[in-house]
Structure formats: structure tokens, C-alpha cells
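Mind looking over this structure? Questions follow.
With one protein chain withheld, the remaining protein chains of the complex are depicted in position.
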Amino acid sequence: MKNLLKHHETYVLLVIIIFSAIITVINPRFLTLENFFDVVKSYSFIGILAVGVTFVLISGGIDISFTAVATVAQYVMAVMIIRYGGNIFTAFLLAAAVGISLGLINATLIYFFNIPTIITTIATLNIYYGILIVISGGKWIYALPGWFRAFADIRLFTLCTDEGIKYGLSIITSIWILVVIIAWVILRYTKLGRGIYAMGGSMNAARRAGFNIFRTQMFVYSFTGLMAGLAGLVQALLVQTVAPNSIVGKELDVIAAVVLGGASLAGGVGTLFGTILGVTLIAIMSNGMTLMRVSSFWYNVFIGLIIILSVAFSAYQRRTKAKRAIAVEVE
Amino acid sequence: MADLFLSMKSVSKRYTGVQALDRIDFEISKGEIHGLVGENGSGKSTLIKIISGVEQPDEGARIEIEGQAFKHYQSIDSILKGIEVIYQDLSLFPNLTVAENISLSQTIASRSRFISWRRVNDIAERAMARIGIQIPLDEMVNDLSIADQQLVAICRALTSDVKLLILDEPTTALTKKEVEALFTVIKDLQSKEITTLFVSHKLNEVLQIAERVTILRDGKKIGTFPSRDLTDERLTFLMTGEKVEYSPYEIEEPQGVPLLEVRRLSKRGNFKDINFKLFPGEILGITGLLGSGRTELAQALFGMNRAESGDILIQGRKITIRSVQEAMSQGIGYVPENRMVQGLVMQQSVANNIVITILHRLINKLKMIDRNKKKDCINSRIEELSIRTPATDAAVQTLSGGNQQRVVLAKWIGTDPKIFIMDGPTIGIDVAAKSSIHEIIRNLAIQGVGIIVISDEVSEVFHNCNRIMVMHKGRIIAEFNTSRTSEEEIQDYINMAS
Partner (left out) sequence: MFNQKWLKVTLIVGFIFLLALPLFGGGGKEVKEKYEIVTVVKITGIPWFNRLEEGVKQAATDLDVNSYQLGPADADPAQQVKIVEDLISKGVDAICVVPNDAKALEPAFAKAKDKGIIILTHESPDQKGKDYDIELIDNVEFGRHHWDKLVEFMGDSGEYAIFVGSLTVPLHNLWADEGLKWAKEKYPNLKLVTKRIPCGEDQELSKRKTMELLKAYPNLKGIVGFGSLGPPGAAQALKEKGLCGKVTIVGTVIPGHAAPYLKEGCMQWGILWDPKDAGYSLTWVAKELLEGRKISDGMQVPGVGKVDLDGDVIKVDAMADITPDNVDGFGF
């Protein structure tokens, strides 16, 4: 119990539970499997981006360019499958390849020029997005192939509500789940993953201990690129429209979700479980607001309040701990 | 003579313009605890770097380890020979658990790409068992005390087959008790035939733990002596080449209105029922173990940790101190325990750090900072305190510890404080630099400033204060007039209480 209280995640989970209870009392349809599957599916795009961001934050860096990477990957993928055809695997390969390549460019710039990651990736965000807009002219793409549409509609299993509305575990959601599992194994059970934590905890110590900083950094940024590429694909699957201006601008939402989940902007700290909770909290906030029939005018106010509430919980806990540490045993 | 573990002959190292090491012969016997002392710049760190293979010596050096001679001695050789260095910053990962930190070298060395958490815990448990300590395996290193972090670093060294453990300034941030615990561990390692090279500037500790002590000065070896033949004074003399005279600080019995008076000052969980007076020209020492409430009391006087009850009087007038600004306006200056965090803006220049407290005095009619005034002020401080800095615009972090501390003092002296509180004024500073800081403190007192020196080194307060108070568990348990007591008596009092 005492151990649980040490983790930031516990507090976010607590906020989620309290908040879910309130929503359910007001609208019981919140706590239905149908709503659950719908929400998880809608947030798979943000969720996959968040996995990538978690990696960079743990490694002690930051990536702002991931939305541009997602956009470019999505656009290139869409253009190619429309022009040359293909199937869902080519779509995956294309999005992943573009994402990894752009991520590698980020990593190379950061490693060799030793520029702060935030500056580098703000620059590459503009470069990637700018080049895409110049080449594409900002044209939207709606005419995606039929198989692309069909793939998005696949459910691994289907359930039915009393009113006869079908729902279930979408293939899109399972991409997210798969990504999370792989990422979790990497972070928790591989040398590489522990190297990312070590690097974020203390770059110098990691170097002295014999971690290959170059390789780890390359991996982190190309992995974030890969996640962005996959997220771009997933977003295209979700809305069946590729609009270059629809993803860029969501950087801060994603970073906020990850930080809400306990990752530190200073590096070294963060877990995938926390990230999932962070995304969940953001998701049920938005979902719950509508379900509680709160006027949209109040959305932003509530979102801000709940973010503060969940951060305040663990900040307060940390402060009392610090207080206890300096306290003197007075007789 | 016991077998030699390490033997180095005629080791020199020249960096551009500096002869860091000059034909050093250095030997460590198997299983001994060897002390290495020297001031900053004496070549200690260069020697460590050469032993660990990070730096290569100049032509002509001969290095033998366990009888094996090396032509080109590299870090890989030192690792294979079981030499482990624990640096002052410990090189731990604050965000990882105890178990992971300890087993890290093994994890990196292992061929598998995957981590077995059972193996990680096994390695950590075995290492801790070897020196008989227990720290929760899943605790974050960040949450540990510095002493425990030190033990974790030692355990990590033990996971590889360590034969020579080099500890670089291991006791800087430890309390007396923790130092004792560390010494027990080192002695225990000795019984397991692990050799230790103990590098420190705390001479009494070196003398206590080491069997032999090697002294370096200006890149030259002064000699290696059995520690039973050495005393503090003699060691200081050998290190600095100067005789440091300790003359007690004595003043006439003060009379009249005290500069500062504290009556029944209390704060729950911090300190209780504190009463004392401070007169102009006095240097009042407060000593006690870490966690005795001494720092909390100092911070209360400086508005950083407001007391709950009791009175503070300045020149007989009752005042309340709610903030640092109020404390400063009452003429109180404060040198914090941790100058890195609280005392200096490390990335800023020496000049900017010096004037930071007195910017409002440098403002001209246009409400802009008067550059000439600023320059004058900075130069006079640098001269007055003989701060050695390459330039006034050099970043403070590039200076040595002693010079950093002088910058902190300069910063406060500029405000013309009436009362000066110094918490650990010579932590992490060389012997020679230490005495010059003490000199500055005395001069201030002679000018009529009332000074409170807080330190856990009894000898420091004993040699520099006219009065000493001992704190324990938030209370003042004893007060001594320095001229009527001895270092031993004070030390006994502290030991008795704990």
C-alpha cells in the first residue's frame, strides 16, 4: 500500500476512478462496453503517438516533430497506394519506412550537431510539414482505395447492444494494443530499454557505464518516428481522409497526456502504464463531458481543472515526503 | 613487505603547459587501505585517471599490476585487473532502482539483449550480502540518502570481481555516523582481500582509515608514510608546505545590547525552545549532527522556514521575519549549506553573482544599472577576498570550490550585513583555502559583524568561534566558551547525546 502511494500512476488512476464514478452516476451509458470500445478506438491515434513520445521523454529528450512525421508518412502512404495500388501491408510498410527515416534524420541532427532536441525537432517539424505542403499543395485526399476502407471496418469480435447497434474490438484498436505490448517489452525487458532509462537518468553515468549512447539515441528517435508513421496510418484508417493540416497542431495534447501519465520532461522517468492512464484520462474527460451533457463552452475549463487536480495529487504527496525528510525528531 | 598489487614507476603526465604529474613512484600493497591526499591541483585526479587507464602516462612510465607489466595500459586492462573507481558523483542512475543500479555493469556485460529481473535481483542481493547491508531492492536511488547511494555504488563495484576499489572523496556529503558506517564496510572489504585507495581531503578521516598515506603536492610525490607516524598538523604541513597555525578566536566578554537575540523559538518537527544571544564581533558556532535542527534554525532566522512561536530581537527590537527580503532588510546575510543549489547561479558569471544581492544600489538616475559602479564594486570584492578567477565574466561553475565559496561570501559582504549566518562554510574546500575562508570570517567579526558558523566539524567551530552551542534533536543541549573547553569535550558531548 505504502509502495503504491509512491507512484504517480496511482493518483492518476484514482482521479480516473472518481471521475468515471461521477460520470456513470449521471449517465449510466458511460460505463458500457460499447462506449469503452468506441473510446479506445477513437484514441488509438493519440495513444500510438503517446507511446513514441514516452520513449523520447524517458530518454531525456523531447520530440515536437512527430505530428509532422505522422502527416508526411500518412500522405506519402496515401499517394502511393492510390497511384500504385497495394494492400494493407504495403500501406504499413510505407508509413513505417517514412516514419523511421524522418526519425533517423532527427536523431542524426541531434547527435552530430549536439543541438537541444526541442530546437532541432521544432525545426524539423517545420521542414517536414513545409516540404509536404509545398509538394502536395495542401490537397486533401478522399479517394482512398476500397480495401483501405474495408480494413478499417474489421472487428476482431463483434457484440451487439440491446438496440441492435454493433460494436466490438476494432482492428485499429488492436494495432494500438499490439504497439503498447511491444513497447512495454522493449522498455521493461531489454537492455536497450533499460539503456533509455539510464540515458535519461544521467547521460554521463550512462556513458561511463558503457551504454552505447549513439545507438540508443538513434533507436529512440527512429522508434518515435515509427510510432508517428503508424499513428498517421491509423488516423487515415479512422477518418478515411488525408488532410495535411489535420494532425500538426496536436503535439501539445499528446505531450500533455504523456506528462499527465507521470513522464518527466527532465527525462528518466515515465512508464507505459502511466502513459496509457494519461491518454485514458484525457479521453474520458472529453467523452464524459458530452455524456454528462455539459455544455461545450465549459470543456476547456474542466479539462484544465482536471489536469491540475491529477498533477496536484502527486505533487502534494511528493511535497509531504520532502517535508518528512527534513523534519527533525524533536524530543 | 607484503605482495604489491600495483606498482608504478616514474609516472609523469604533462598537459599543455601544466606538469600534472612529475615522475611519481607509487605502490599499493595487496589488501591494504591506502590513503591519497593532496590539495586541488596536486595531481590526485590525474593519478586516479592513470590507474584506471582513462589517461595514459607520458613516456618512461612503468606500470605493473600483480606483477604483470603493461606496455600500453588502457582502461580495459584496468577493468580486467579488477580496478573499480567510485567517483565523487557516484555515477548512479537516480531514476532506477537499487537492484538495477547494482547489477548494471553485469547487465551491460551480459550477451543477452533481454533483462531477467530475477537475475538483476540476485546479483544485487549477493553484492549487498557481501558487505552485510540491506537496502530495499526496489527503492529508487533518488530516494536514498547519500550514504546509502554510496553503498549502492560500492555494491555495484563488487558485482565485478573487484580487487582494487578507488574511492574518490567518498565522505564529502556524509555525516559522522555515516562515515563510521562506511569505514566499517571498507574494513570488511579488507578482510575479503579487497584493496582500497581512499582519496580525500578530510585528513582526520584519512588518518583514521588508511594504513599508509601517500601525499602529493604540485604534481610531485612528497612521500608515503604509515599513518601512525602522522598527525593532522604534520599532514597539513606536508600537503601545503606551510604550517597552518590555529590560534583560537577570543574576544572580550561582550556587553550591552545583543545584535540578535532569540527567545523560546520553536517550530514543530524542526527545533524547540531555542534561546541565545549574539553580540557584535562574536563568532558563534553551532554544531551537531545532520538532522539536529541546526540548518532549520538558520533558515528560520533568514525567513526561509518561519518559526511557529518565540521571539526574534534585533538590537533589542522585536521583529518578525516572514521572508528572505525581510531578513535582508534587517541586515542578515546567509551562506547556505549547498552553494550549488542555493547560493550561486552556477552558469552565470562571477561578476553577476557578486552583485546579485545589491543590484538596487547600482541603479543610476535612469533606473538602469550603472556599469562603472558595478565594475568597481566587483573588482574591489575580488581583490578583497582574493578570488582567483580567469576573468570576471567566467561562469562560477568553472571555479574551484574554495573560490566559489569566496564568491558567495563576496555576494553577501556587499550587502554590509550586521549578522552573517554561514551553514557549512568550508564544505568541500581544500585545507589551504579553508584557512583563508576562516581568515575572512574573522576579519568580518573584527569589523563588528555578528557571525554564526554552523558546521559538523567540531574542529572547525572550535578553532574559529568564541562560543559554541551543541544542538541535538532540535534543542540546544550545551553551550561552551571556547577558551574554557577542549575539542574532545565537545565531541564527547555530541557522541554522548547520540
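Observations on the model:
Order as written gives the chain letters A and B; numbering starts at 1 within each chain.
Assume a residue touches a chain if its C-beta (ideal position, glycine included) is under 8 Å from a C-beta of that chain, and two chains touch if they have at least 3 such contacts.
Keep in mind that this is a model prediction, so the values were computed, not measured.
Considering the whole complex, the hidden chain is in touch with A. If you put the hidden chain back, the residue from A:Val79, A:Ile133, A:Ile154 or A:Ile303 that touches it is A:Ile133.
Only one of A:Asn106, A:Thr121 or A:Asn287 touches the absent chain when the whole complex is considered: A:Asn287. Checked against the full complex, the one of A:Thr190, A:Gln240, A:Ser264 or A:Gln317 touching the unshown chain is A:Gln240.
In the complete complex, the residue from A:Asn35, A:Thr67 or A:Thr124 that touches the missing chain is A:Asn35. Taking the complete complex into account, residues 27, 29-30, 34-35, 38, 42, 45, 130, 133, 136-140, 142, 153, 164-167, 235, 238-241, 243-246, 286-287, 290-293, 295-297 of chain A touch the chain not shown.
Just so we're on the same page, only the chains that are shown with their structure count from here on.
Annotation: 44 Å between the Cα-based centres of chain A and chain B.
Here chain B touches chain A in the complex through residues 89, 91-96, 100, 104-105, 107-108, 110, 112-115, 117, 138, 268-272, 291-293, 296, 473-475, going by the rule given at the top.
By the touch criterion stated above, chain A contacts chain B in their complex at residues 3, 188-194, 197-198, 200-202, 204-206, 208-211, 268-269, 326-331.
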